[in-house]
Structures are given as C-alpha cells and as structure tokens.
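Heads up, one of the protein chains got dropped from this complex, but the rest are sitting where they should.
On to chain A.
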Amino acid sequence: MTFTLLWIAAALVLLGIYLSWTAGRLDRLHARIDAARAALDAQLLRRASVAQELATSGVLDPAASIVLYQTAHAARQAEDEQREVAESELSQTLRAVFAEPGTVGAVQDAPGGPEAIGELTSAVRRTPMARRFHNDAVRAARAVRRHRVVRWFRLAGHAPFPLAFEMDDEPPTTLTADGTPR
C-alpha cells in the first residue's frame, strides 16, 4: 500500500518537474518572440523613416517623391491589421523608385546622400533578416504549443497564439550590401 503511494508520489513529482520545465521553455520562447518582434519593428520603422526623408529631400523627381512619401507615411501609421500590406507596398515602391540605375547615383551626389543610401541599404537588408528571425521564433513556439501536454495543462497561460509576420520584403536590386550600384 505504502509502496504504491510512494510510486504515485514519485510519478507526480516527475510530472511536476516536466511541466515546470516545459512551462519555462515556453516562457523563454515567448520572450524570444517579443525580442524578435521589437527588433523587426525597429527595422521597419528605420526603413520607413529613411524613405520619408528621401521623399522630402527634393533629390528624387516629384512623382517618385509623392509616391514614396505616401507609402512611407502609410507604413508608419498603419494599424496592426493593415501593417503587413502597408509595409509590402513600401517595399514595392522602393523597388520601383530605385529600379532605374541612375537613382542611386543621383541620391549619392546630393549633400548627405551617401549617408542616406547607407542607412536605406542597411534597413532594406536587415528587414528580411529580422523578419526571418521573428518567424523562426514563432514557428518554434507554435510547435511547442501544439503539444498535447501544453494544451491540457494550459501551460501557455493567456499568451496569444503567436502569428508570423508575412510581407513582401524583397530589397531593390540596385541597393547591394556594400552600397554600390551593381
């Protein structure tokens, strides 16, 4: 009798350890998502800011300036639900504006141009990076959260089910990693 009770007690302790360990693991994954999301937000904001600066600098032609200003503004102001679409539109506009080989050179010749191109190059490169890291964290957390044990014991608590950030983040081909036109 006592022997059976001992066994049950041991099993309960082991289960407790496993549950606490899994909860900790999940907690760490949620923290990782938060950090990745913050990094992604920072990159997107940086990208929109530089785009807006370029649009108001007077270096680009009026049509390109207006379109770029409009999409950059929309990307910065977008609500959460429209954010992915707004940021994708900014990517498309940047590709359209910098599709012409001369644009990068023209901006670089303007005062402060090389810095602006440098910042934009780094932002359009780091956005896809940050997004991949974010979505990778989301996938890892979702894999753990789908576990039966996690669902039965509600180990995820009230944390919302993590969602990937889907957008078109293809950078303009004229902006290469070393900032020189290809």
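The working rule: a residue touches a chain if its C-beta (ideal position, glycine included) is under 8 Å from a C-beta of that chain, and two chains touch if they have at least 3 such contacts; residues count from 1.
The working rule: contacts and distances are computed from a predicted model.
Participant: Which listed name, "Glycine cleavage system H protein", "Glycosyltransferase family 4 protein", "Alpha-D-ribose 1-methylphosphonate 5-phosphate C-P-lyase PhnJ" or "Fe(3+) ABC transporter substrate-binding protein", is the one UniProt assigns to the chain that has been left out?
Facilitator: Of the names offered in "Glycine cleavage system H protein", "Glycosyltransferase family 4 protein", "Alpha-D-ribose 1-methylphosphonate 5-phosphate C-P-lyase PhnJ" or "Fe(3+) ABC transporter substrate-binding protein", the absent chain's UniProt record gives "Glycosyltransferase family 4 protein".
Participant: Quick one: say which of A:19, A:85, A:110 or A:140 touches the chain that got left out.
Facilitator: Spelled out, the listed residue whose C-beta touches the missing chain is A:140.
Participant: Out of A:32, A:73, A:95 or A:145, point to the residue that touches the absent chain in the complete complex.
Facilitator: Looking across A:32, A:73, A:95 or A:145, the contact with the absent chain belongs to A:32.
Participant: When the complex is taken as a whole, what residues of chain A touch the one chain not shown?
Facilitator: Touch set of chain A with respect to the missing chain: 17, 20-21, 24-25, 28-29, 32, 35-36, 38-39, 42-43, 122, 125-126, 128-130, 132-133, 135-137, 139-140, 143-144, 176-178.
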